[in-house]
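Just one protein chain is left out here, and the rest sit where they should.
Right after this comes chain A.
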């Protein structure tokens, strides 16, 4: 069994990370009734004997003593991390796995990347190496950050280069929160574009998410819960947004519900690698199957179901509905319409009591309405995990490599150009040592290159499937 380390950077990253650890504990508590430290838990947690001072406390088998998260928390201002360490999850985090500063990055990518990057490089390396040493077989780094701010975006992407150099064999999965149109940070387009260049070059796989989509999903759920249709009540633990039953019982803060969705995404992504199933899918298979060309590693994700109704029977119709929902644009975690764009590859990760025949039937049913690129007509990757998420009997995570991310990127570029043409706020960046205007230009051209690749693939959309000549052999 392999282990993964979560690196949470910036306010956004740390808040999402906090929700993630909360839900992970809840999930493992539900599955692991006997309290034995098994391989599934070891993928995200260490078992430590807290009576032993110093580093020697790791226990690898037997009953659970005290679980420590395999996480590194980084923030350039203390507020968020301090809150986590004073909250109910304080025992889950190792106090040595933090890097904090006082002043913050001021929503400036350059400060996060250049200033704090060089200042904290040694410390970061040391903490990462420490967490890697605690792992038997480290497979993946999960980086959680936002693109619009300063720390998450700047320092988070600086990390990627460090990870690539120091741990070239380990996968880097990045969960990036993209700024929505009404974002309150004015310089977010600058920060996002500068960060995109780093993501293009150093990440193995990126899961872009935007706040607007998360917000829309919340509204839909609220509508469902509050409409109070006769006889339909939602099962309490089944809301994808809820932290019911989790450790922290504080007041639900505004972003909590949205963060829970992202946390669920990460849990479902790794479920088939942690738990048993009839068709397993490891994290390296995600990258292998969904990334046909190294540049095009942006995966659109969608999660269903968002809630379960409280009736006990689950007729097959509901199962099929789950599959249809996964492809509707209301369930995507980024504003995109995959059905009307070109699919390069698609992965369906099913959890719970679903069998191969259900999967096959639904793929056959949905295939005609989806457009796949001509050379990958059967581009489906499937996995079945027997353990369902808490509160549901089955769930589906769909990851698609689809050209529908193109409009999002183009819009981002548009917002960037609007500011850049006027040179607005540029001096904040240029006064940082190491930043020049060429950095901006390079970043834009990197993004343009990416968009161009997607364009080329889109151009093949309506072309008929070529019948390529076969190799002829001398008989």
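The rule is short, and it goes like this: contacts are C-beta pairs under 8 Å (C-beta built on N, C-alpha and C of every residue); 3 or more make two chains touch, one makes a residue touch a chain; residues count from 1.
By definition in this document, contacts and distances are computed from a predicted model.
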item	value
Choices "ATP synthase subunit a", "Tubulin delta chain", "Large ribosomal subunit protein bL20c" or "Multifunctional methyltransferase subunit TRM112-like protein" - which one is the UniProt name of the chain not shown	"Tubulin delta chain"
Which of A:66, A:180, A:376 or A:393 contacts the chain that the document leaves out	A:376
Contacting the left-out chain in the complete assembly, out of A:1, A:125 or A:410	A:1
Option touching the unshown chain, where A:71, A:257 or A:290 are the choices	A:290
Contact set of chain A toward the excluded chain (per top definition)	1-2, 39, 136-137, 139, 276, 278-280, 282, 284-285, 287-294, 345, 355-358, 360, 363-364, 367, 374-382, 384, 465-468, 470-473, 475
